[in-house]
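Shown here: the complex without one of its protein chains, the others still in place.
Up next is chain A:
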Amino acid sequence: MSNKVVHAIYNDDDILLDAVKKTKAAHHHIEEIYTPFPVHGLDKAMGLAGTRIAICAFLFGITGLCIYASLLKFIMIEDWPQDIGGKPSMAFYQNMPAFVPVMFEGTVFFAAHLMVITFYMRSKLWPFKQAENPDVRTTDDHFLMEVGVHGNEEELVSFFKNTGAVEVKVIDKH
């Protein structure tokens, strides 16, 4: 079965936002939107769910804190509680101020890096990945909205012409 999509191309982000609202109102399903830069409010207009990456980062941070705290506790307190310059290595809490810089950096390190890796994985980004660009102009100065064709194709094309698109194409997508 051939899977046809409409590519409506705009050259202004305000017109694009307007078109998105009209498209949502007409209950056409937006597959994807390609923009050269972040358009403020686009996710809200499309009705995308909010990101949960901040929650991930928080949990990664806690993980990092636990790892570094237990690392220091094991090395400095349990494994070889040596007297180094009179620092009290009798119990973790007694020598804790000296561990705080490490625990802090560990927390930040884990939160930051694991969050970035999570972002790469969730958005399927990696080196040598084939770029998924339907139109090279979308990286420069054009905005492209991709809408699946269900039902009347002509009607859909004229609908997008009316939303201010500079170009509307129907494309077979495999």
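FYI, a residue touches a chain if its C-beta (ideal position, glycine included) is under 8 Å from a C-beta of that chain, and two chains touch if they have at least 3 such contacts; residues count from 1.
Criterion: contacts and distances are computed from a predicted model.
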item: Chain excluded from display, named as in UniProt, from "Quinol:cytochrome c oxidoreductase quinone-binding subunit 2", "Light-independent protochlorophyllide reductase subunit N", "1,2-phenylacetyl-CoA epoxidase subunit B" or "tRNA 2-thiouridine synthesizing protein E"; value: "Quinol:cytochrome c oxidoreductase quinone-binding subunit 2"
item: Sole contact to the chain not displayed, among A:Ile15, A:Ala98, A:Ala112 or A:Val157; value: A:Ala98
item: Chain not shown: contacting residue from A:Ile75, A:Met90, A:Val116 or A:Ile171; value: A:Met90
item: Touch residues of chain A, complete complex, unshown partner; value: 54, 58, 83, 86, 88, 90, 97-98, 100
